[in-house]
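With one protein chain removed, the remaining protein chains of the complex are shown where they sit.
The first chain written gets the first letter, and so on, giving A, B, C, D and E; residue counts start at 1 in each chain.
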Amino acid sequence: MRIVVTNCNTTQEMTEEIVRGARAAAGPGTTVTGLTPAWGPESAEGWLDSYLSAAAVLDTLRTYEEPYDAVVMAGFGEHGREGARELVEVPVVDITEAAAHLACMLGRRYGVVTTLDRTCGQIEDSLDTAGVGRNCVAVVGTGLGVLELGDSARTEEAFVRAAERARDAGAEVLVLGCAGMTGLQRAVGEKLGLPVVDGVGAAVKLAESLVSLGLTTSRAGSYAKPLPKRREWGEGS
Amino acid sequence: MRIVVTNCNTTQEMTEEIVRGARAAAGPGTTVTGLTPAWGPESAEGWLDSYLSAAAVLDTLRTYEEPYDAVVMAGFGEHGREGARELVEVPVVDITEAAAHLACMLGRRYGVVTTLDRTCGQIEDSLDTAGVGRNCVAVVGTGLGVLELGDSARTEEAFVRAAERARDAGAEVLVLGCAGMTGLQRAVGEKLGLPVVDGVGAAVKLAESLVSLGLTTSRAGSYAKPLPKRREWGEGS
Amino acid sequence: MRIVVTNCNTTQEMTEEIVRGARAAAGPGTTVTGLTPAWGPESAEGWLDSYLSAAAVLDTLRTYEEPYDAVVMAGFGEHGREGARELVEVPVVDITEAAAHLACMLGRRYGVVTTLDRTCGQIEDSLDTAGVGRNCVAVVGTGLGVLELGDSARTEEAFVRAAERARDAGAEVLVLGCAGMTGLQRAVGEKLGLPVVDGVGAAVKLAESLVSLGLTTSRAGSYAKPLPKRREWGEGS
Amino acid sequence: MRIVVTNCNTTQEMTEEIVRGARAAAGPGTTVTGLTPAWGPESAEGWLDSYLSAAAVLDTLRTYEEPYDAVVMAGFGEHGREGARELVEVPVVDITEAAAHLACMLGRRYGVVTTLDRTCGQIEDSLDTAGVGRNCVAVVGTGLGVLELGDSARTEEAFVRAAERARDAGAEVLVLGCAGMTGLQRAVGEKLGLPVVDGVGAAVKLAESLVSLGLTTSRAGSYAKPLPKRREWGEGS
Amino acid sequence: MRIVVTNCNTTQEMTEEIVRGARAAAGPGTTVTGLTPAWGPESAEGWLDSYLSAAAVLDTLRTYEEPYDAVVMAGFGEHGREGARELVEVPVVDITEAAAHLACMLGRRYGVVTTLDRTCGQIEDSLDTAGVGRNCVAVVGTGLGVLELGDSARTEEAFVRAAERARDAGAEVLVLGCAGMTGLQRAVGEKLGLPVVDGVGAAVKLAESLVSLGLTTSRAGSYAKPLPKRREWGEGS
Partner (left out) sequence: MRIVVTNCNTTQEMTEEIVRGARAAAGPGTTVTGLTPAWGPESAEGWLDSYLSAAAVLDTLRTYEEPYDAVVMAGFGEHGREGARELVEVPVVDITEAAAHLACMLGRRYGVVTTLDRTCGQIEDSLDTAGVGRNCVAVVGTGLGVLELGDSARTEEAFVRAAERARDAGAEVLVLGCAGMTGLQRAVGEKLGLPVVDGVGAAVKLAESLVSLGLTTSRAGSYAKPLPKRREWGEGS
């Protein structure tokens, strides 16, 4: 099975890190290919970035010509998943919803710990429209930007502090609220005594699940194939 | 990986059918063991049956002594999953929630087609508490009892008729609302032109996903281990 | 009028205490009979206990042969009420919903103070499905187990502390969240300056109300009579 | 126990009819006194009437000097109940909420059948703020005005037709959506095979319940006593 | 364009202050006329006052004979707007909803700062029924009564303290929760670094908008014209 993982930003190192996380989760017969958008923001933090990212990721998928069996969209809380569902013929799994789907089965209520406070609202909206917002009790920011997550000691500490706020709000399970946090789940889970779900790993497993069950996106209603028409993808295209 | 699948009723033939469906979905390294409760209802249709079934299934798990890595609870809309999460040390996936989790990723809204009308309310409640009720637009009965599903032509026809009502209500994806419908997904999906999710297969894949990611139920809050105390499981025990 | 009150656990002393509370609330022409399940948990604290209790209570009702006019189910937040509605011909009132119904008429928002934190989620779910969750602003645990409520000074103190958290969350009325707290309402109400509703008393009055108005459970849809079929109630039966 | 029942309009005959219904429901020790506002609309049908009625009913209570133990407000869907809770020292029960509270215990979903379509929205709002709107699946108008309910054959027929729409929407229990329908419950219930709840009777029983349990409105927060200040009740006062 | 602004209480000075605020917001071609009810409460604080006020304001509009193009109802959180929509032929804008409509476009979540805590619930209900409650995260009282707002230093200080609680709850925009606060928006907005919306100004602009677009209240369904019938407005009329 061939899974394409799309980074939501143009930072190649982050794509590589995400691919490492995806491969660690993938089953034996699964290959993972990471795609970095040729344009877009270097990191997605806020709505402006998110909409720019959505178009760039869709453009990346539109112009990717190798065969694949599923798409994992690795932008936590970022826009675009419904457009990808229209565009491609295979299942599309977004790491935001994926983490939430698994979290719902591990505890009665879950919380998300993410990067900057400004992104919390987007994540809430994304969970709601995905249909899994009901059991989310808190989305909490660590105050660290996407490209500041490299210092893992600092990130862990900030994560644990934010996670305690989520736990006080009733979270029994935590979700890593950024693809750049992938790998953190073990360490912080032990410190907190709670299961911690990484969206990248979750999405890989859900994509494998859908493919192996022969399921793909419905074409009835919302996610019908895009109508043929003139579309220009950035001024240079 | 060893998955235990619990039938919610005492009908051995149904356990076997469920196990067949589960094995068809399971990955190469997964073994599936079906458990039939030693007591309970011969089929679960309504709240009385469901609560009786919940206790019987929990008793079955409590007294099962072989090692296993995950539990799949194969009673669509039946009670008990939270109790199993308290009881066992491994992930527990209920086919109701499992089907809904996958359905949410295949279309914007989904519908459930089930057996008797009397069970629709239970299913709605089960989806709500699992946190995946938001995108469900309809739970529709076929009018067929659990033990009447054997005649597959009649079942298919009744399913398609009920599914059309769900589609008119906005369903873009359908869910088989009874473990006894397992196997039907392909035929009715083709007739309806919609993806159809079988909860048994869905739950097996989700259980495999949780196990392979090293995730299990949170012990913080709701699903803490049962307190040691005197419990009697039926008058004879 | 003859009201049967079912304890949710096997502790005879608690049945007696509940019956005392029920009789204190009952009108002049009402007789109260307490039933203690022959099996089940000695106290219900969490989902495992609750499902076991539900089956045991239903079995108790199923095998009780004296005539009666209404059932009061005295397990706060415990499962089973819908099954009892299917099973018996007379009105069934659960103390959880009963307390909430009355609380809604005494203030704009109410809160529940209960035993262990692990039961709060169950209570929330029970209020929601009963249709009276909207005006509940908090369900707060005292940290005391069901069988630890005997020391009334300690219980009162723990209750008042927890109630203050509910009040800070906006509760204008409080509900005693355990049948074992019956009798506490007066003392803590005075300390807190808030009305405190005891579910046992509330349920007795609501049961009397339904009976005297000639109302009983609808047989249309959800609570139709159980279908005749083979059911076994525990291994020994 | 002395219950005061306030009609929401100035039509004396309707007060008498309501009092008859209230007395039929009242327990042996309960006396019922009907109050007809000295001003207000001759029937309440729509928001303008409802706000006028609310003030007139509050004025009626404010100036009523006999002692009483509870108030039943007999305007279905009409405004004013929260004001009465501030004003008087005893429990206040509105027939709208009362009928809904009982209906919730008789079936999983209920519906309301009322007079003119224009009042349906008000009733929905009233149920929502009372905290019992969740399980209401439909509020349906008969097309008959409040003062047109006298022809009981026509009213019954219109009621049954409207009730069928509520039943198709999932109602398992019906509520009489106008105090002027009191008495109809038996006849239409038999025709429909569903329990039918009359708000006047329901409110009387709930008022008796609250009084006998020693419960009254919370003074904390929303329903604190009115502040002393200058208030003029109509130009002539 | 002629806008009539109705004060919700009988305090003439407050009408004048509201009219000043309304005129400051009005466009060049707009004239503003303030109406003070001839009866009602001297200030509206709580449900009793609010229902009395609603009837008095409707009576004021009913008997006002000059021509006008729109009504602004200047009672924050007070009842009556739906009745006015039935009564008059022109658009009716309530300052509660008006402030919320604008606030929704200025930030993802807003909060309201009002007078006494007892009015918070009414405001929440008013926002909900107006359809704009979803993005409101907090309604917070300052502890100052309507007629205590004159000391502007004290009011500002109390407002800022309460606003900080709303901000902590997630408010990105604030709403002045009393017509008597009109004029405060600039000063407190600067101190808090947040946009502050005054309902009076907001309502004037929305009324002008509706009029200039040729839009007025729908007569279909809820806000049909009042039926002709006998109505008495206070005992003296």
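Odds and ends about this structure:
Please note the rule applied: contacts are C-beta pairs under 8 Å (C-beta built on N, C-alpha and C of every residue); 3 or more make two chains touch, one makes a residue touch a chain.
Quantities reported herein were computed from a predicted structural model and do not represent experimental measurements.
For the chain that is not shown, the touched chains among those present are A, E, taking the whole complex. The residue from E:58, E:102 or E:178 that touches the chain not shown here is E:102.
Checked against the full complex, the candidates E:79, E:118, E:205 or E:231 give a single residue touching the omitted chain, namely E:205.
Of the candidate positions A:55, A:137 or A:187, contact with the hidden chain is made by A:55.
Residue in contact with the omitted chain (choice from A:34, A:83 or A:180): A:83. For subunit E, the residues touching the chain absent from view are 25, 27-28, 82, 91-93, 97, 101-102, 104-109, 128, 130-135, 167, 170, 172-173, 186, 193-195, 197-198, 201-202, 205-206, 208-210, 212-223.
Looking at subunit A, the residues touching the absent chain are 10, 38-43, 45-52, 54-56, 58-59, 79-80, 82-87, 117-118, 121-122, 125, 128-129, 145, 221-224, 226-227, 229-237.
Just so it is clear, only the chains that are shown with their structure count from here on.
Over half of the residue numbers found at the subunit C and subunit D interface occur in both copies, marking it as a same-residue contact. Here the C-alpha atoms of subunit A line up with those of subunit E after a rotation of 120°, rounded in steps of 5.
Averaging C-alpha coordinates per chain places the centre of subunit B 52 Å away from that of subunit E.
Per-chain Cα centroids separate subunit D from subunit E by 29 Å. In subunit D, 82, 108-109, 128, 221-223 are the positions where the chain touches two or more neighbouring chains simultaneously.
Those chain pairs judged to touch are A-B, B-C, C-D, D-E.
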